[in-house]
Structures are given as C-alpha cells and as structure tokens.
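With one protein chain removed, the remaining protein chains of the complex are shown where they sit.
After this line comes chain A, so read on.
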Amino acid sequence: MTSPVRWLRRNLVVIAGLGTLAYLILPNVIVTVFSFNKPNGRFNYEWQRFSTDAWTDPCGVADLCGSLSLSLRIAVWATLGATVLGTMIAFALARHRFRARSSVSTLIFLPMAMPEVVMAASLATLFLNMGVSFGFWTILIAHITFCLSFVVTAVKARVMSMDPRLEQAAQDLYATPLQTFLRVTLPIAAPGIVAGALLSFALSFDDFIITNFNAGSTVTFPMYVWGSAQRGTPVQINVIGTAMFAVAVLCVLVAQLVGGRRKRS
C-alpha cells in the first residue's frame, strides 16, 4: 500500500511540471492540429478531415499575407527604433546625473504600468489633434513608444550592474573612448540589448489594442485575425500561427545549442 504513495511523493514535482507544460503547450498543439483541418463552412472550430490545402496555399485568403508582411515590417522597424533609442536612454539614465533624471526614469516606466487601452486612446487623441493621418507611421510611432520602456528596463539593468572599472581598465590599456565603447561596453551590455529587442519584436508583432486605435484603415496581422474571427476563421491563420511557433522554437534551440557549445569549450 505504501509503495504507490512513496512513488507519488518522489515524482510529484515531475508530474506537476509535466502538467504545467501541457497546460502551456496544449493551445499551440490545437492550433497546429487544426492547421491540417478541412472545415465545412467558414469556421475552423470542428475537426473534419486531414488536409494540407492551407499549408500549400498560405496566402490563399484575401489580404492575409498583406497584413502579415505589414506586421513584420512594423515589428522590424519598431524593434530597431526602440532598441537604438532605448539603449541610448538607458545609458543616459544609468551613467549620467542630470536634472529631472528620476522623473524621466518614472515617465519611461509609465507605458508599462498604464492600461494599454488608455495609452491607445490617448495616442489616438494626440494624432487626431495634430491632424496626422492614421496608417503605417502612426502605428510605428505608437509601437516604438510602448516598446521603448521594455528596452530601457532591460538595458539599464545590465548597464547598472556593469563594473565601471572595466571601462577604466580598457582606457588604461590604451583604448580610446570609442574603442572602449565598442570593445567593452557594448559587448557586455549586448545581452540586455538583445533581450530588449526580442521583447520589442514580440510585443510589436502581436499588439492589437494600441494598433487598433491608431491604424485607421490599415490592417495588421492581429487586426486581421480579430476581424476575420467575426466572419469566419480561415485555416491559413492556423498555418501562420504554427509557422511562427516553429520559428520561435527553432530560434531558442539554436541559441541554446550555441550557448551550450560555448560553455563546453
């Protein structure tokens, strides 16, 4: 009688871990499975029969690939903009004492703390009052705005924990200020910058609320999915979702492989 109890006690952590993993993975599994469905009618909610139709023709639905490419373009530019600006802000905040430094620091955090819908509405009000026409540029500006705080937070943490003596050592070893920055400061801050950039890309790519308020008639991928869900969900959405999931998993695997090899050598 005692042996099943003992077995359970010994393996409870593993069981709980597997359960949590299943909880996280299950939605992705459903998305993947239904990307091979051939639904009757417009809604892809019930399993009918196996088909690779959607995989062979991912752009088969009107405007889907257009919105996808728009979302990717915005994500790339927003990431670039937010990373460059955010890194500079982070260095300024971490390194220099200037007036209003703490208020700037607080303001930078606001977009993270504020409900998204509030920021969306206020940005829309701003653009409207300035007479800016909604579209690609308003979306991009809005995305850079909210990505900025994440980049600043990630990079600042890294810069703050950096030993100032490392840069002094570089200067002591004949590195000019520019060389010091490129050879020592930047490589050491890089993990923070990369983390901020990845976060920006993910946040920008799947943002719906802020985008919806500031897009005008432009349609990004999340907006497309939302819109089509009212009228029917094409299987192609599952195909894109599955492909993105696969790419993300691949990236993580490659990163771990590279990191693992570096550690071993």
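General remarks:
Basically, contacts are C-beta pairs under 8 Å (C-beta built on N, C-alpha and C of every residue); 3 or more make two chains touch, one makes a residue touch a chain; residues count from 1.
The rule we apply is simple: contacts and distances are computed from a predicted model.
Within the choices "4Fe-4S ferredoxin-type domain-containing protein", "Spermidine/putrescine import ATP-binding protein PotA", "Pimeloyl-CoA dehydrogenase large subunit" or "Histidine kinase", the name that UniProt assigns to the complex's undisplayed chain is "Spermidine/putrescine import ATP-binding protein PotA".
Of the listed positions A:A170, A:L199, A:V219 or A:V239, the one in contact with the omitted chain in the full complex is A:A170. Within the whole complex, the absent chain has one touching residue among A:V84, A:M112, A:I188 or A:I209, and that is A:I188. Looking at chain A, the residues touching the absent chain are 163, 165-166, 168-176, 179, 183-184, 187-188, 265.
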